[in-house]
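Read through the structure below, which is laid out as structure tokens, and then see the notes.
A single protein chain has been removed from this complex, and every other one stays in its place.
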């Protein structure tokens, strides 16, 4: 079966690399979109089954456009995630020598991530920011720039070669991408899943956040991420993006989400999906290989036993 | 319909007063038993439908024989509770004047509760302890004592009169009694109920008790009592008697008990039953008149809404 | 130096055994007292430097007379504790054979603790309760009883011999005794200490007990015991006896106690003292040999570093 993937374009970016990793070996059609909102709208309108957008950078933090769109835009559901190592190469036209490089371009965030390499190897070159790394590569192909900082996979696309690889200063930077689709039943639990929600506080009484965390902790559910974002109403009003280990189909997660639902003014379920491995290597597995660390007394079996016990004491004392 | 009540005898004690309060206006047959264990065994063996025993004194604390029997004896279920004011009268044979009283008897705990009155009014009288207040009253009837400290209701039983009433120093002492029966479905929720359980700790890791309390707190269930008792195994091993507001049929209580069940090595359900009013007056209502203070976001309606929401996100995202 | 020890008498009981264990090899004078209150009053009045009373039984639980006296009587300070194994022997006059034993006596709690041995070895003997095990032994010496259940150390006192030892059914029963003195600076920390307090709740708002436990937990202090006792005012009002690991001189314990003091209507400090070993053997060490398990980030060094950091940011930002 063939799927259409909308993604934050243009071609040749790390997002497109995420599409390849998420798509596996099957057939797929990839549709680059001009913005995060446009990518999600393509899914919402049915022009693509899946949309791929960045959600979090290990260097820059949450991608606010994605977070806000997921929180308040028309609902879509996360069905997969992938971690893409942010590995830069210096791309140039074939035949270019390092000494020839007088101008270097790339996305504005690329330059600080390669600062040391540039200072050591191209101290005289001028930096010229571009709309995306891919756009800089295209400018190299067109002769407007001498070299571009981009993923090595962009070279073939624009007929370039890599003068140098691994030119980034920090070798463990990674960006997390998610694939979204129209809301439907979540993918089956794999044993290593994550669940994402947005919690809107009913009020900001002291301890409100602690009450939220308690809903997870006292049911043995481990959080992997919590990020506050303003609601836009006024300073001091936040909503919380929460990722936890486990799948909504599991008892402990379901009960924690119900608890959250009761104490919050609203909760938006963003999805349960296989957890991406924490690999920094190039071949990031599509689904995680680390089984979720189930905390003591929180397995589905233990929830089931407790439910059976409750049913018994309710009926026969 | 007529019920047989076994109770901790003999006749004429505060326990028999509890039987009257619990039994309402209906027909009942009351069977005095020689001990707490004998009372419960009478229920276990089917010789009585209900057993009435003291469980807690506002002055003396938990009645350990009752607590231990409920925790580890063959299971019975608490189906009602009542609070009986501990109000002493000085009973004597008709015609006796206060000046005539040279000897006073009663249960050993009666004397310290009336110490100030005795010192002021009978400074010369000898105190002679008896097996029960009722036993002292009987000795008065038989001429072995001049007066007895007992409930005023014991007077008629033994042909005595009250020389003085309200001779106790503290005017708000109260004893809590429970009625137990063979395990069966709990009485219907009344809107003002209590639930009692015994929790056995899986281990004594730091914070174990806090984890137990959290199971209630994070589901909006209020505790009314917690008492630790040794398991008998070694110093430092305890089981906890916990009373909470609400009925096992309610969602918040059910979920809290399931949580308790998961994190404890064992939980014994002792019953859900109407809460006794906190009245100090003689006419203690059989069922409480104070509706349970449901904490925010913890009503059955809110639990139901959350469950419906969970079912929806599990099936359609 | 010689100390006078008041203790709950009479001679020949387990409490006297506790005095021996607490007193070490030094000279001491032991004064048996008729009650727990009388023992403490002897210390309060200066007739003895130390008073020894039972505080907790691994079988029976807290000794309420001791707890209540410590909580509301004139203040005394716990300065030591000891665990005494409850090991019964069958004592008789020299020359008595087991077949000769027709009557057996002891404290009322002794009989159930030796039930199985008695059933197997003296099925025909009558049980006659006494005021204390020692009193039963005395009656044996005087010929009123054939045998007594008592500690083997009572034999010599009354000129008796042990017909059998270890006649108790459960071989790990133990009673915890404390030594108290007039309030003064606590003994020096040993590295394995305990601290005891009584906490009086300001009110019984939901979560009050959890707030109390949190004062310890969030400062890395482990609780070893918590027991609720009624205040005597009305059903539902309790005070809590709390034992924690560590010494009041330690920063984490001091800060936890200050937190407790702030949130409670009152806190009574009962003392810091060396923890008794959890040994079941006869030679229980006076001070524990297990170093307190200091939780992460809760050592005095870490508290000191944090205090120095705070002083710095307060003065220079």
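Letters A, B and C mark the chains in the order given here, with residues in each chain numbered from 1 onward.
Keep this in mind: contacts are C-beta pairs under 8 Å (C-beta built on N, C-alpha and C of every residue); 3 or more make two chains touch, one makes a residue touch a chain.
What you are looking at is a predicted structure, and each value in this text was computed from that prediction instead of being measured.
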Chains in view touching the one left out: A, C
Residue touching the undisplayed chain, where the options are A:229, A:268 or A:314: A:229
Where the missing chain touches chain A, by residue: 56-61, 64, 83, 170, 172-174, 176, 206-207, 209-210, 213-214, 217, 222-230, 232-238, 278, 280, 295
Chain C, residues in touch with the chain not shown (by the definition above): 75, 77, 183-186, 202, 211, 214-215, 217-219, 248-249, 254-255, 257-259, 261-263, 267, 269, 271, 296-298, 302-303, 305-307, 309-310, 313-317
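Keep this in mind: only the chains that are shown with their structure count from here on.
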Same or different residue numbers at the chain B/chain C copy interface, by half rule: same
Rounded Å distance, chain A centre to chain C centre (Cα mean): 59
Chain A and chain B: spacing of chain centres that average the CA atoms, whole Å: 58
Where chain B and chain C are represented by their mean Cα positions, the distance between them in whole Å: 28
Chain B: positions in contact with at least two other chains: 214, 217
